[in-house]
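Right, I'll just put the structure down here and ask away after.
Every protein chain of the complex appears in place save one, which is left out.
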Amino acid sequence: MDVSSLLLLSIALPLLGAIFIGLVAPGDRGSIRTVAFVISLMTFGCVVAVVSQFPTGSEMFATKSITWLPASTGIECQISVGLDGLSLWLYGLSGLLMLTAILVSWTAISERPALFYSMLLLLESGCLGVFAAQDLMLFYVFFEFTLIPLFFLIGIWGSEDRRYAAIKFFLFTLAGSLLTFVGLITLVVSVYNMSDSADRILTFSIPKLTDALALRPLDAKLQIWLFAALFAGFAIKVPLFPLHTWLPLAHVQAPTAGSVILAGVLLKIGTYGFLRFSIPMLPAATEFWTPWLLWLSVIGIIYGALVALVQSDIKKLIAYSSVSHLGFCMLGLFALNRLGVQGATLQMINHGISTGGLFALVGMLYERYHTRQISSYSGLAKKLPVLTFFMLIFTFSSIGLPGMNGFAGEIMILTGMFQKAWHGAEAVGGLKIVSVLAVSGVVLGAWYMLWLVQRVFFGPLVEPHDTHDHGSHAVHDLSFREIAALVPLCIFVFWIGLYPKFFLDRMAPTLDKSIPSAVANSSDLNESVAFAASKDRSLD
Amino acid sequence: MNGCWLLAAATDSSSAWAELGSKLSGTEGRAIIGWALAVLALWLIGPNSSLSRKIAGAVFGVLGLGVFWSFVPAMSFLPAESVFLLLAGLTIFSAVATISARSPVYSAIWFACSLLGTAGLFLFQGAQFLGIATIAVYAGAIVVTFLFVLMLAQPEGHAFFDRVSWGKSPRAVIPVVTMAIVSLIAYQFGKSDIRNHVKAEELVNQTVAELAGPDAAVRKVVHHQDGDVTVLEVDVVANEEALSKLEDSKSELQRSIGERIPDWSKCVVDFHAGTDVRTADHVAHLGGQLFGANLIGVEVAGCLLMMALVGALVVAGLDEEKKPGATAR
Amino acid sequence: MSDNLIILIPFFPLLAAILIAILGPKLLKENSHYVTVLAFAASFVCSLMLFFSVQGQVVEEGTSFESVTTLWTWAAVDNAMIDADGHSVPFLIDVTLRSDALTSIMLCMVTFIATLVAIFGAGYMHGDRGYWRFFAYVSLFVFSMTMLVSVSNFLLLFVFWEAVGLCSYLLIGFWYHKPEASAAGKKAFLVNRVGDFGFALAIFLIWINYGTLNFHDYVVDGQVIIPGVFGQMRLGGALPYVQGGMATAICLLLMLGACGKSAQFPLHVWLPDAMEGPTPVSALIHAATMVTAGVYMVTRCTPLFHASPDAQVTVACIGGFTALLAGLIALTQHDLKRVLAYSTVSQLGYMFLALGTGSLAGIVAGMFHLFTHAFFKALLFLGSGSVMHAMGNVIDMRRFGGLRHLMPWTFRTFLVGCLALAGIFPFAGFWSKDAILASVHDRAYPGAHSHDSQDSEHDADHDADQDADDHATHSVALLSADHAGSNQADSYTNIYVWLYRSACFTAFLTAFYTFRAFFLTFYGPQVIPDESGHHAHESPPMMWIPLAILAIFAFLIGFVSELDHKFAHLLTSTPSLAFAGMHDTMQPGGFHMDIAISSSIIAVLGIALAAFLYLGHQREVEAISKLKLVAPLRALSLNKFYLDEIYTWAVVKPLEFLGIIYFWLDRWLVDGLVNLIGKVPVALGSGFRYLQTGLLPFYSLSMVVAMLILLFLGQVLWGGG
Partner (left out) sequence: MSETALLQNYLLVGSILFALGLTGFLIRRNLIVMFLCAEMMLQGVSLSLIAWGRYHNDWSGQMLVIFIITVAACEAGIALALVLALCRKSGSLDIVNWQNVREEGRMPYIDQEVPAEAMESEAWPTLTPAGIEPATDQQELYRSNV
């Protein structure tokens, strides 16, 4: 069982599991959820096995391709999967967050558990697939595939006006992704037309496309339009400023497990898309669009933070906070230098962990008190100390307190951004303002998170009014299961916080390849290579 | 004095008139005029108009027909032309009458007349079986059934809805729309391309008639533009030696066509042996076709008839609870 | 030897923190303080050993000494940036600890005071539900503080800068069920975060301009690969420091970070509210250690500040102004701990003033004052803690008095602390404050120092009640003395003159409010609030012994360090202080007799005024406070110059309002737009609905019309045949 088939197995397992649970597995909720948990554990096992064997290097790892369209059709479109530095950790994150999601929804889901768990597992296979796909068509299939289970998750098990949220989420993302599909297809076709070699075939494989475009980029005008098309789909998924209104709604109405996965993984597909397609394949367009995107992401940061400040619903506050955090990711991405891009990729993982944890905690709170209104809580620390402890950890991780994961990503992003704005060729005035505003996002972030923690957890104990009467099960602190759901996330919070080098080394080679233009066009690269070479000896 | 004024007015306005005339005489002009006249006619002739308006409508109708007829080249052979005109006139007049007749019974009867006219035209075309079939089946059976049903559902006295149509505007719009079809088709005929074709065919017929005499008959002439050369295919029913004569006279024919028709300067004619639809034993051939190539079609038509029969019975509903009669309220 | 020492010092508190955190709630509960005290004592011993080894090193080499040990590489992105001269520079952050004079002094001070506070805390926090939590947080704090002073990289300095902020948040909000405590904790963290915002900006600018964030040079087998910001190469002049606007920007942003942490003028509002936390916390964090982090950072970055004189002036102005402002506010506070809090802000202002002079003497004086201030301020806070302990957590001076007989030990140690703070002769405060005043004076009047003898006639007695112009006459006399061409005859001298005057006036204020608090607490009729219940008596030995030790140090430390300038001699051996530029500035060590005398007189005057007003029945105080002129001033000072309200009104409210607007915008405009797009198809659909008339001819007519249109189009567009 070599690594690549393990990778394929890790994608197929949840799919089969979902079908098994959905249709075949009889029995009450207890047995179903254990089966689901076992399946997700096995998947996580495969994921860890694959991730642990990743050799640091820039070329694709664990690649396996099954021919889907016969070569006779002149189209090379295969089910090809593989991991590289960029998708490695996101792939791992999806596996990890699924465990938390299933554990969190242990007692929360009562009606139709079989369907719920099968939807969740479908979602997992979708997420794993998106990051592992090395074929454009396969990528797009999984890209769409993740929408459907989440639509049902929000639509059926959501809270009060879940249908509106589910429909809005689905249509919004679908509209965007259709534009992206057009963009991708035009990309493939224009590459086909551009290559004048005799045996040219219409290839969908991403590595081949990237190499072809690296050799001979498309003409600038087409690139700009393509970038715009790709932007539509990906920017909606990353909720970039004007297109973010679906996120708070979807989060507020989604069940806990749905929110964890939505915040943890689905938002990353957008930024992953930018980093996989837009930046390496369309360098000229990236150059053209960068100032716009930088401004949009900074607006996203400040806007998300300020709006989060005035929220009355915990989940909405955290949703707006993820708008702000992903604004940071986009900022890092479009700083277009090594620091920024690596920081952004790290920040994607950090955000997944911290916001995933926060949503899990809010879910647990909701399970106990059945209300998300901040005003109805106060001083819970006295009654739920363990929950408060975990809440503090994830809050400080999300506001980027040093020693925790948020800090590592944020610092690299901001340094990268500063480097782009103040140093080197394009030190344009506007970008300077962008970089300073971005740093202020850190302060605003601390403000609304601490306000939330202080308002809900500290101060005199006030519990929502309706919990006193049904004294049947008094509100108790976190059970072992809930702690087990959060502990793996905490481990990663401190691991990335204290030793991010472990993660950066595995990402660096691939990311350097994806932004060659940024470093290459700076002055006399060869001279610096010599200098760096002398240092490499010393570093390792 | 006013005479000369009239004359002066006439002379200086004559240029305007001439220019208008020339423009109108063009195919577009004529098509539009025909269209307008036909529309006016139909508008007047509607079921609810009084007799005098109907007559006025008829006059305009005839005028419109005249204009439309101007599009179509007259057939060279006078008696045939007159027979055709007679039959066509009969058909069209009775068709108009069908529409404008106030009582449905009259409509049915007028429709039967128009069927007669149509049958005549079929015969004129050489489709003897169809002519007879139309009269027998169509006029005889279908229209009679109509009358039969009319009598069944016969409204006591004239139903007002027969007199009134859809009110002012639809009555105006509908003829405009429908007559547009006719004027569009007529406009096609006015195209120079088709007129050249007719002239060319006339020439071909003349030469064939002169050369091969009785034992060669032109069945079909088709032309198509091949680059700047127009190719004329002629299907001739003739024996070998007539064909050979025709072949060698081809160049001379092409020259005459060349100078007769300006834009067909370069023209190539080639003769093919053609089949003939209007053979003597027409019905035998028709039967052969019917039960040869279209056998399936015939069987299906048979089933269709059976199904229609059963359907009609079911819909009409012979069961007892529907009391016959009491329909005439 | 010294490098594994430097690792042990932070390791012990970390170990203690982890142990207590894990075993605390179940196992240790009551006696978790042993773990902490033991750990602090061990790390104090190590820091002492480090201190002596560093002192030994310094004697030998004479110039500067630093030794760097690397633990592990935190993050490494190679050729992350192409710096000015084309080299591609890696973004390399190693967790490295350095041991040099500055670090060892700070470490000794921090660990010593932490140990005493831990002992005091054991007594003070006795019986509290979160006992183990308190000691876990304190150990975590000391770990972060020790790492902060010993780390050798700007980024890691920032890391522990925020870690210390986190611990202060946790400790201020220790009694989280009290809403004011958690609000104060949040306020402290957020104001620090604003400071850190400036600090972060500075770090990025440093990274861009210097290509590295390390203090030390990154040396690989003898060859310097990456020159550190305060590495030998750069200090030695081989590489230039950035000058001009960028240098000023970096220094001012660093200063913003320092203001956030050391509660200087714009960002000082959090310190008085931080008194909500337990008193040992206030003593340790908000008097001795954390607040000094800002001063430590500015001292560490002296080369940067040296590169931009106008940044130094700004530092001095901020320091001077904060000292004056805090002094004025402390006058009318009736909460003992708040008085001490404002006095801390004021003394920190003094330190920044000294650092702002930019001369080596100034910087040494600043650090010396930091060193002594830590002792007597910790003493005062612990004293107020024992008072609070006795008075049943009441700290409002109006509700108790005349405690000198009730709590003799606290009374005596508190007196020593007040004397030291006021700067009376033998006590520590005198030496350090005198050194600061001297350095400011020399900076203000460059040549005056050399004519020492002439100044004798101006020690005439003058009444403190006269307002500031009295000082003008005093300085005019000095000005008349001709100035030798001072090397920095730049335009800032008149600013320093005014700063010197405000410093003297603040010294007077300090003496006045310290002894006002002292007399209000310990003199007058004995009043005991009823909350104190049965235990209104001297605090147990475990609490007053640390007070005694601190009192002794407050008494001796000034004299001992000043003896033959041992402190100055050791401190100047720090690399960042021992570079060429500093040699030509004013050298430390010159004892100014005239300054000493004048400052003592001012202090005595302050005490006399306080005694006059507050001893015996305080009729005069009411009379003065009623005066038309004084009443508004008193109100202004009592309400902290309404700064809190101004900040709320100017910053907090607008941002929240902006948030509301954005949220409204988000809901109606952006969301509205999306829903609008959603409604378009519906509207279109209902439009076509009315075509269904139900009339058969209408349908057929529309069919024909459509056919005709197609025919017509065919005819027109493609010419038909």
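Each chain carries a letter (A, B and C) given by its place in the written order, and its residues are counted from 1.
We adopt the following convention: contacts are C-beta pairs under 8 Å (C-beta built on N, C-alpha and C of every residue); 3 or more make two chains touch, one makes a residue touch a chain.
These numbers come from a predicted model, not from an experiment.
Q: Checking the contacts here: which visible chains does the omitted one touch?
A: Counted over the whole complex, the chain not pictured touches B, C.
Q: Give the residue, chosen from B:I55, B:L152 or B:V229, that touches the chain omitted from the document.
A: Among B:I55, B:L152 or B:V229, only B:L152 touches the chain that is not shown.
Q: Looking at B:I181, B:L211, B:V231 or B:V268, which residue reaches the missing chain?
A: Touches the omitted chain: B:I181.
Q: Residue by residue, what part of chain B touches the chain that was omitted?
A: Where chain B meets the chain not shown: residues 38, 42, 46-48, 65, 68-69, 71-77, 80, 84, 88, 91-92, 95-96, 98-99, 104, 107-108, 111, 114-115, 118, 121-122, 125-127, 129-130, 133-134, 137-138, 141-142, 145-146, 149-167, 170-171, 174-175, 177-179, 181-182, 185-186, 189, 194, 197-198, 201-202, 205, 218-221, 235, 274-278, 285-286, 289-290, 293-294, 297, 301, 304-305, 307-309, 311-317, 322, 324-325, 327-329.
Q: Using the touch rule from the top, list residues of chain C that touch the missing partner.
A: 689-690, 692-697, 700-701, 704
As a convention for this text, only the chains that are shown with their structure count from here on.
Q: Quick check on this structure: which chain has its C-alpha centroid closest to the centroid of all protein C-alpha atoms?
A: A
Q: Nearest whole angstrom, what separates the Cα centre of chain B from the Cα centre of chain C?
A: Centres of chain B and chain C (C-alpha means) sit 105 Å apart.
Q: Roughly how many whole angstrom separate the Cα centroids of chain A and chain B?
A: Roughly 73 Å separates the two chain centres.
Q: Using mean C-alpha positions as chain centres, tell me how far chain A is from chain C in Å, no decimals.
A: Computed from C-alpha means, the inter-chain centre distance equals 38 Å.
Q: By the touch rule stated above, which residues of chain C touch at least two different other chains?
A: none
Q: In their complex, what parts of chain B are in touch with chain C?
A: 166, 170, 173-174, 177-178, 180-181, 184, 187-188, 191, 193
Q: Could you list, by residue number, the parts of chain A that touch chain C in their complex?
A: Contact set of chain A toward chain C: 168, 171-172, 242, 244-246, 303, 306-311, 337-339, 342, 379, 381-382, 396, 401-403, 407-408, 411-412, 414-416, 418-419, 422-424, 435-436, 439-440, 442-444, 446-447, 450-451, 454, 457-461, 498-501, 504-505, 508, 519, 522-525, 527-529, 531-532, 535-536, 538-539.
Q: Help me check something: in the complex, which residues belonging to chain C touch chain B?
A: 697, 701, 704-705, 708, 711-712, 715, 720-721
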